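Have a look at the structure below before the remarks.
Note that this complex is displayed minus one protein chain, with the remaining chains in position.
Chain lettering (A, B and C) follows the sequence in which the chains are written, and residue indices restart at 1 in each chain.
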Amino acid sequence: MAIRVTVWGENVHERTNQEVQEIYPEGMHTCIAQGLSEDAEIETQTAVLQDPEHGLSEEVLKNTDVLTWWGHCAHQDVSDEIVDRVQKRVWEGMGLLVLHSGHYSKIFKRLMGTTCSLTWREAGEKERVWVVNPTHPITQGIDRYFEVENSEMYGEPFIIPTPDESIFISWYEGGEVFRSGVTYRRGAGNVFYFSPGHESYPVYHNEKVQLVLKNAVKWAASDATWIDNCPNVPVEQAPEKIEIKGVSLHKPGEAGFK
Amino acid sequence: MAIRVTVWGENVHERTNQEVQEIYPEGMHTCIAQGLSEDAEIETQTAVLQDPEHGLSEEVLKNTDVLTWWGHCAHQDVSDEIVDRVQKRVWEGMGLLVLHSGHYSKIFKRLMGTTCSLTWREAGEKERVWVVNPTHPITQGIDRYFEVENSEMYGEPFIIPTPDESIFISWYEGGEVFRSGVTYRRGAGNVFYFSPGHESYPVYHNEKVQLVLKNAVKWAASDATWIDNCPNVPVEQAPEKIEIKGVSLHKPGEAGFK
Amino acid sequence: MAIRVTVWGENVHERTNQEVQEIYPEGMHTCIAQGLSEDAEIETQTAVLQDPEHGLSEEVLKNTDVLTWWGHCAHQDVSDEIVDRVQKRVWEGMGLLVLHSGHYSKIFKRLMGTTCSLTWREAGEKERVWVVNPTHPITQGIDRYFEVENSEMYGEPFIIPTPDESIFISWYEGGEVFRSGVTYRRGAGNVFYFSPGHESYPVYHNEKVQLVLKNAVKWAASDATWIDNCPNVPVEQAPEKIEIKGVSLHKPGEAGFK
Partner (left out) sequence: MAIRVTVWGENVHERTNQEVQEIYPEGMHTCIAQGLSEDAEIETQTAVLQDPEHGLSEEVLKNTDVLTWWGHCAHQDVSDEIVDRVQKRVWEGMGLLVLHSGHYSKIFKRLMGTTCSLTWREAGEKERVWVVNPTHPITQGIDRYFEVENSEMYGEPFIIPTPDESIFISWYEGGEVFRSGVTYRRGAGNVFYFSPGHESYPVYHNEKVQLVLKNAVKWAASDATWIDNCPNVPVEQAPEKIEIKGVSLHKPGEAGFK
């Protein structure tokens, strides 16, 4: 069965900025989805900020194995309710690829618990993306490195938790470095952050970037699901026979405080 | 200079439940603060939910090196604005000890990015807290284990990110296990979660628990501070000389999108 | 294509101790291999200490996707040369499952870099193995826990590096706890340590233990391979054009020091 990917796009600069429009006439989300769709194992649909519920209804998310997230100037326009919903689905096992300026998206900051800040410069300089983990599924088919001819510089310090795995580190013409590919597990969900992807350059037309995204989708997809609750284990169901001692705040069968 | 600790307490069950009141006549926060104050290097003050701004004004937090957090039935009564403030101070370098039912506090869930759920049983059973990391600063003075005679069971799976360090694992009379002491770094802040501490048993009167808290305060305190922003590095300040190529979305001197 | 597993056994107590022989008349390795072979995706062969080259010739290892390792009283009889060979294959991408007393095997200690010590007691007590990571591939099909009716106690502190992932934690009747399932990556190889498996009890006849091993084999197998060297990148092949400055110790084309 194909991996069902929903490509989410903020879809603002593509409509308001002529240069971005020329690079992505149908929106960045469409370009990203087309790249992924070349792989027979991947099935894509797109959703944008302007859609009802930002295109991320309960139904859509329920049928999404991996969500990709690109946003930049409108992070604050994403409703908290939808972010709650996305986060819950990640916890249940949906994979999530957070792209470029998505480092400042509500969903990424929530999953990381840090500011996710970095340094930046928009000068169209060269970025060379180095493979740190040459046998990781996400780097298969990539040689020692690949280049993004024009890129926005994202530099260290990148204020994130210690990554579970380091995948890529980038070198910039202007002299900086950046942890450009890192993975995390949050609940049952696999999360991959990948930094190339500034909207004023044709980064998602780059074949290597497309390959990384395909690999990452396959890595992030998981059969496992986990509906998270916080179950009480009554005394009579304790694995070892015990008897209640001391005072109880909770009445039998009562749910815990949340 | 002494480490300045603010002991925060929800302070609800101590006032509404007679048994809890008998164990903690002046509130759990007072008991925790007294335990810490026995150490000459530690200076404490307390703050409770019912105080204006929950006792956590900008001024108080600015002068707090380590905050301890105990809450249970009123997590939802903690204002989001104060949680924002606490989280910002953790990012800047304030240490944070999250205690027992604080696993479900807003601040802990935000810093972890997961549900922080677990299994539980309130049966007053014995908990044996094992040292996993015998040379970690937090376990100094503790032998191979210590016991909490009556404890609420908290059991695996505990849905948290992979800890930076594992400090304690607990054994329960009823048959469960739990990662009862784990550390994280979030921004510049050291975070320690420690599970013993149910309000209907005199856990914070336990000398070993008090020792762990003293050790943890010293471990979490840090001289380093970090005011987090997301600085633009203008082209003319790039470490390597470069010239702008391609299109720019941002005007010189403009702040980034957040 | 099936996953090719080589089940390695020390094969000493099975031949010298009557009780062990009764439990494993054909050796523990045979029992482990039979359990794995029930899975159509897995193909097994066995190798023992007493075989020439301990049954682990270059050819055998080259054709092994995942190696399982059980040893106890004869760790010192395993030749360093064969351990070198196994370690090299792990680095290249062969998966490795280290079982029970294998915590003290040469190969495990080498891959960890720590003493791998623990506490222990041979009393046939009950072990309850708790799932810490309920959506990890290794725990699929296991409920919240499973039990090993008679087990050797292995207790904390277990002196290992911080695991990449925590999979299981065990509870013992006698009062201890243990990180009984942990994963690591070493080079391109996936490593899983799993503690149940004392030879004087029929642990490898336990269906849940067998399921864990099947899951772990599938998790550890990898298509990626990596032949590790330490390549010089000559100046004329540097990604950016540079010219040699300063003194050179190495002549062009010379290999580095090892």
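Heads up, the rule we're going with is that a contact is a pair of C-beta atoms (placed from the backbone, for glycine too) under 8 Å apart; a residue touches a chain by one contact, two chains touch by 3 or more.
Note that the structure is predicted; figures quoted are calculated from it, not measured.
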item	value
Which of A:Thr30, A:Gln87, A:Ser170 or A:Asn215 contacts the chain that the document leaves out	A:Ser170
Among B:Glu19, B:Glu43 or B:Asp164, the residue in touch with the chain that has been omitted	B:Asp164
Given C:Cys31, C:Leu99 or C:Met112, the one touching the chain that is not displayed	C:Met112
Option touching the unshown chain, where C:His29, C:His54 or C:His72 are the choices	C:His72
Missing-partner contacts on subunit B, residue numbers	93, 128, 134-137, 140, 145, 164, 171, 187-188, 222, 224-226, 239
Touch residues of subunit C, complete complex, unshown partner	13, 17, 19-20, 72-76, 91, 101, 104, 110-115, 117-125, 150, 153, 155, 159, 161-162, 164, 173-176, 184-187, 199-201, 228-235, 238-240, 242-250, 256-258
Residues of subunit A (touch criterion as defined above) contacting the omitted chain	119, 128, 130-134, 144, 155-158, 162, 164-166, 169-172, 175-177, 179
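Just so it is clear, only the chains that are shown with their structure count from here on.
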item	value
Pairwise touch network: line, ring, star, complete, or other	complete
Degree value of the rotation bringing subunit A onto subunit B, based on Cα positions, nearest 5	180
Copy pair subunit A, subunit C: interface residue numbering same or different (half cut)	same
Mean-CA-position distance for subunit C and subunit B (Å)	36
Centre-of-Cα separation between subunit B and subunit A, whole angstrom	27
Rounded Å distance, subunit A centre to subunit C centre (Cα mean)	32
Multi-chain contact residues (two or more partners), subunit C	128, 134, 164, 171
